[in-house]
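Of the protein chains in this complex, all but one are displayed in their positions.
To keep things simple, chains are lettered A, B and C as they appear, and every chain counts its residues starting from 1.
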Amino acid sequence: MKVGFIGLGNMGTGMARNLIKAGHEVTVYNRTRSRAEELQQEGALAADTPAEASHGEVVITMLADDHAVEQIVFGAGGSEGVLSVLDSKSIHISMSTIGVALSDRLAAAHASKRTAYVAAPVFGRPAAAEAAQLAIIAAGPADALERCRPLFDAMGQRTFIVGEKPSSANLLKLIGNFMIASAIETLGEAFALGRKGGLDPALLLEVLTGTIFPAPVYKNYGGMIARQEFEPAGFKLPLGLKDVRLVMAAAESLNVPLPVASLVRDHFITALARGWEEKDWSAVSVVSAEAAGL
Amino acid sequence: MKVGFIGLGNMGTGMARNLIKAGHEVTVYNRTRSRAEELQQEGALAADTPAEASHGEVVITMLADDHAVEQIVFGAGGSEGVLSVLDSKSIHISMSTIGVALSDRLAAAHASKRTAYVAAPVFGRPAAAEAAQLAIIAAGPADALERCRPLFDAMGQRTFIVGEKPSSANLLKLIGNFMIASAIETLGEAFALGRKGGLDPALLLEVLTGTIFPAPVYKNYGGMIARQEFEPAGFKLPLGLKDVRLVMAAAESLNVPLPVASLVRDHFITALARGWEEKDWSAVSVVSAEAAGL
Amino acid sequence: MKVGFIGLGNMGTGMARNLIKAGHEVTVYNRTRSRAEELQQEGALAADTPAEASHGEVVITMLADDHAVEQIVFGAGGSEGVLSVLDSKSIHISMSTIGVALSDRLAAAHASKRTAYVAAPVFGRPAAAEAAQLAIIAAGPADALERCRPLFDAMGQRTFIVGEKPSSANLLKLIGNFMIASAIETLGEAFALGRKGGLDPALLLEVLTGTIFPAPVYKNYGGMIARQEFEPAGFKLPLGLKDVRLVMAAAESLNVPLPVASLVRDHFITALARGWEEKDWSAVSVVSAEAAGL
Partner (left out) sequence: MKVGFIGLGNMGTGMARNLIKAGHEVTVYNRTRSRAEELQQEGALAADTPAEASHGEVVITMLADDHAVEQIVFGAGGSEGVLSVLDSKSIHISMSTIGVALSDRLAAAHASKRTAYVAAPVFGRPAAAEAAQLAIIAAGPADALERCRPLFDAMGQRTFIVGEKPSSANLLKLIGNFMIASAIETLGEAFALGRKGGLDPALLLEVLTGTIFPAPVYKNYGGMIARQEFEPAGFKLPLGLKDVRLVMAAAESLNVPLPVASLVRDHFITALARGWEEKDWSAVSVVSAEAAGL
C-alpha cells in the first residue's frame, strides 16, 4: 500500500519502519528532517511537507500532542494541511494520543470533505513499537478499518475494533492512560508507606507483582519507584499530565467526575513545581514520598 | 504436626482442610460449631473452646477482624484466651488480616510470655484457600518461620518471608488490599466514563485486561463492574472499608498520608449510606457511576 | 466622563445606572437591545454595536465569560471589536470575572495598540451592583487607575488597588470565588453531617453564623443550604464551575495544585450530571447530602 507517515518520534519511527519491512511504500515526514533520512536508507521516501506525504491511499499521523495534529491536519503558518490534499479515496489514520474533542473535530472535518478518518491510538512503549508488538485500538467506518487492517497487522500484535465513531477509540485509549496514572499514584503511596514502615522496597515489589498484580504496568513502574530511578524517562511527566488533562476534559464534557484523576493531576502539578519535567511520569511517586516526610 | 486452627470462615475452612490433607493432626475451633463438625468428618478434632485448640505445637488464628482476634487471644467473657494456655515451645500464627497496631500488641504479649508469634496473612480468595493456592506473607523469628514452613506449604503455593518483625507482614498485606481497593475505585471511575461515552463495557474490559492490565484483580473486579453484578459478594463492602481503615490507621501512625485511600474510604462510606453492606466491595464502583449521573 | 458600557446583565445594568446617576455620559451596548432601551430612558445613549460604544474616554466590559469578552474586544463574525476603534487616550476597563490568561492577552493586545487597559473585577451580587456597594479590585497603570477613580467611586463602596499588572486583579478575584466555592462545599458537608446527626439545620446555621462565621457568604449560602432552596439562583451552578475552572487554569499555569478546588470541581460536575444547571451554585451541597444517603 502507498502510505504517508507523519511524525517520527520515539513511537513513530519504529511503526514506520515496520510498515516498510512489511513491503508498503512509505513516504515519511518529520519536522526535523534527520529522522526521515534515517528511514530513507531503509527504503522510505522522504517528504518535504506534510501535504507531500498525503498523496497515498493512507496517511498516518503520530504526533506529540493535539496542537501538532491540528497544525498538520488543518495547516498552519502558510503550509498546507493534510486535509486539503487528501483524495476522497484516501484514509487518515490518527494514531497518536489525542483528545476526544479534537478527534470529533477531525471526524467532522473529514466528513465535510468526504475523506475517511480512522482513529487508532496504541498501547505500548517505544520498544513495542519497534517490535511490532503494539496493541492498536481502532474506530471508524467499517470499510476504512478493513482497508487499514494490513497496516495494523504490520505495526501491532493485536487490533481491537471499538466501533464506528472514531473518537471512541481515543476515549478508550485515554481511559487506559488514566488507569496507568492511577496505578502509578497508588504505587507511589504504597511504597511511601512501605518504606516508612520498614519494608524492603524490592521485596514489596516482588510480593505485589508476584501475587495480585502480575501486570507490566506494576512491574515497570513499581520497579522504577522501588529503585527511585526516574531517568532516563520512558514517558515524561508533562506528557503524563497532558494525558490526564485530556481524560479529564473528555470526562467533563460528559459530566463525569474522576476524583482519582483530579488527585493525580494535582500531584503531577506538584511534581512540575519541583522541576521534574525531564523525569519519567512515575516520579510523581516522589510527591507521595515527600508528603510522608521521606 | 499437632496444629490448632481457630476460625472456620470462608477462608479458614479450606486452609484447615488442606492441613488435614497434608497429614497434620488438626484440632479446629469455630464459634458456631457446625463448621467444625464438617471438618471432624474429614479427620479433624473439634475443640469446645479456643484454649482447647491451643495445646499443639502451633495454633493458627484466621478470624473476622481485630476484635475477634483480641477476644480469642486475650480471652473475653470469662473464657480463657489462647495466650494463657500456650506452651513456651508453641507458636501462634496469626493469618487473618489484622491491623499493624494489634499485631505489635500481640508480639509484645507473646514476648512477655516467651511464646513465639508469627504473622502470616494471605492473598487469595476462598477458592484459592480451598485449592492450597494462597500466597502467604510471613514474618516472625526465623526459627519459628522455619518450623511453620510445612504448614505454609500445605496451605499456599508460595510463601514470602518479610522479616523478623511480625507486623511487617500485616503492613504488607494491608498495602496489598489498599492497592486492590484503589484498582477497584479506578475501574469504577473508568467504567463510568466509558459507559457515559458510549463504550461497550465488555469491550472496554477486554481491551484493558488484554493489553495493559492482564492481572486477576482487573479481570475479576472489572468483570463484576462491567456486568454490574455485585452479588453474591466475594468480599463484602464493610470488610473492604475495614481494611482501608486499617491501612489508614497504620499509615497515620507513621505520619503517611494516603490520599487515594481517603478517597476510597469516602466512597465506601457512601456505598454503606446507600445500604449496600451485603454487596461485593466492587459495588463501590456504583458510587462513581451515580456521581456521573448513570 | 464619556463612558461606554458593554454588557447589561444582572450586574452590568445596575453598574451602568450608577454611572448615569453620577452624571457621566454613558453609551450602553447589549446584545439583546431591550436592556439598553431601559437605560436609555434613564439618560443613557444606546449603541448598535460594541464599536459604537467605544468612542469615549473609557469603555467598560461586563460580560458573561471569556468567550464573550474575546468576541467583543477582538471582534467576531465581521463585527469590529472594541480594540480596533479605541483611541490612544482611552481606557478599557474589564470588570467581569475572566481568566488570568485572557487578561494577559488583553494587556498585550492593548500594549501593542498603545491603548490603556485596566482590570477591575468586582465582589458583590446584583443587589450590591444596584446599590453601588460593590467592592472593586483594580489593577493597571497607575495613571489610568487614577483616571478611572470617579467611575469606581460611582459603582462601588470601596476600591482596592492591586498593582500595575492588570491580571493580578483577575487572579485575586478568582481566588475569592474559589474561596466562596470552598466555603459552600464545606457548608454542604457540614449540613449533611448535621442533618444526619439530628441537628436542626436552622439552629446549626444560627450557631455557625452567630459565632465563628459571621460573614455574608456563610449567612447567604448557609441559609439556602439549611432551607434546601436553590431557586431562583443568585449565581448559577455552571457559572460557579466556570470560575472554578478559571482559577484551576490560573493555578495550573503557575504549577499550583488546589486540591480543594479539584474536589469542588468534581462535585459541580456531579451536580450538572444531575441536571441542576438552573440552580444556584450552593446546590452543589446536595451532592454531599446525597453522598450521605440523604
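Heads up, the rule we're going with is that a contact is a pair of C-beta atoms (placed from the backbone, for glycine too) under 8 Å apart; a residue touches a chain by one contact, two chains touch by 3 or more.
Because the structure is predicted, anything quoted here is derived from the model rather than measured.
**Q** Would you indicate which residue among C:M1, C:A109, C:A135 or C:L239 is in contact with the undisplayed chain?
**A** C:A135
**Q** Which is it among B:D87, B:E229 or B:E252 that touches the chain not included here?
**A** B:E252
**Q** Please give every residue of chain C in contact with the chain that is not shown.
**A** The list for chain C reads 100, 123, 135, 137, 158, 160, 162-163, 165, 168, 171-172, 175-176, 178-180, 182-183, 185-187, 189-190, 192-194, 196-200, 203-204, 206-208, 210-218, 247, 250-251, 254-261, 263, 288, 291-293.
**Q** Could you please point out the chain A residues that touch the chain left off the display?
**A** 266, 270, 273-275, 287, 291-293
**Q** Even though one chain is hidden, which residues of chain B still touch it in the full complex?
**A** Those residues of chain B that touch the unshown chain are 251-252, 255-259, 262-263, 265-267, 269-270, 272-273.
Definition applied: only the chains that are shown with their structure count from here on.
**Q** With a Cα-based fit, what is the angle in degrees between chain A and its identical partner chain C, given to the nearest 5?
**A** Here the rotation carrying chain A onto chain C measures out at 180 degrees.
**Q** For chain B versus chain C, which are copies of one sequence, does the interface use mostly the same residue numbers on each side, meaning over half shared, or is it different?
**A** The interface is built from the same residue numbers on each side, given that over half of them are used by both copies.
**Q** Taking every chain's C-alpha mean, which one sits closest to the mean of all protein C-alpha atoms?
**A** If we average C-alpha coordinates per chain, A lands closest to the whole-structure average.
**Q** If you average the CA atoms of chain A and of chain C, how far apart do the two points sit, in angstrom?
**A** 39
**Q** Would you mind listing the residues of chain B that make contact with two or more other chains?
**A** Only 291-293 qualify.
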